[in-house]
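Have a look at the structure below, then the notes.
Presenting chain A:
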Amino acid sequence: MGLTLHHFLILSAILFSIGLVGALTRRHIIIMLICLEIMLNAANLNLIAFWHFSSNPLLMHGPLFTLFAIAIAATEAALGLALVLAIFRHYKTIDLESIRDLKE
Partner candidate 1 sequence: MIVAFYLLALIAVLGAGLAITLRNVVHAVFSVLLFFSALAGLFLLLLAEFIAAVQVLVYIGSVGILMLFAIMLTTNVVGDPNRPVQSRGWVWGGLAVVALLAGVLLPIISRTGGQSPTPLSDFNPSVKQLGLVLMDPYFASLGVIALLLTAGLIGAVVAATGASEADQAKTVPENRPRFPNN
Partner candidate 2 sequence: MSLIGKGILKGMGVTAKNFFQSYYRKERLPTVEYPEEKATINQFSRNFPFLLYDGDDPVDGMRCTACTLCERACPPQCIYIIKDKDENGKAILSPRIFDIDTSVCMSCQLCVEVCPYEAIRMDSAFELSNENRFEGLLLNREELLKPNAYYHEIHPLEARETDDRMAAKAALAEAKKKARQKRARLAAKNKPPPGLKKTPPTRKKPPQREKSE
């Protein structure tokens, strides 16, 4: 019973949900960004799994889009952390609970 697509889909679903739980429940901004990364990676895993079991893998669609996804995720992480720095410098705390008010 070789590896089938189901294995990978279930795994990426579980990982996605773990990421989502983390994002929703943790109060530390950086941990939230980390969970975001976990969710994105779960999606990548899905993409590659579908490409691997697709009918004509030589078209290279899977790796192509994963490459783009990784590039975007990296930029997003960089920007996210820059914003975290700005928030920390302004509010002197990075606890999500206390950062509520939009204006000063």
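To be clear about the criterion, a contact is a pair of C-beta atoms (placed from the backbone, for glycine too) under 8 Å apart; a residue touches a chain by one contact, two chains touch by 3 or more; residues count from 1.
How were these candidates chosen? In short, all candidates are chains of the complex that A comes from, given by their letters.
What you are looking at is a predicted structure, and each value in this text was computed from that prediction instead of being measured.
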Interface partner of chain A in the complex, by touch - 1 or 2: 1
Touching residues on chain A, where the partner in the complex is candidate 1: 1-11, 13-22, 24-28, 30-31, 33-35, 37-38, 41, 44-45, 48-55, 57-64, 66-68, 70-79, 81-86, 88-90, 94-97
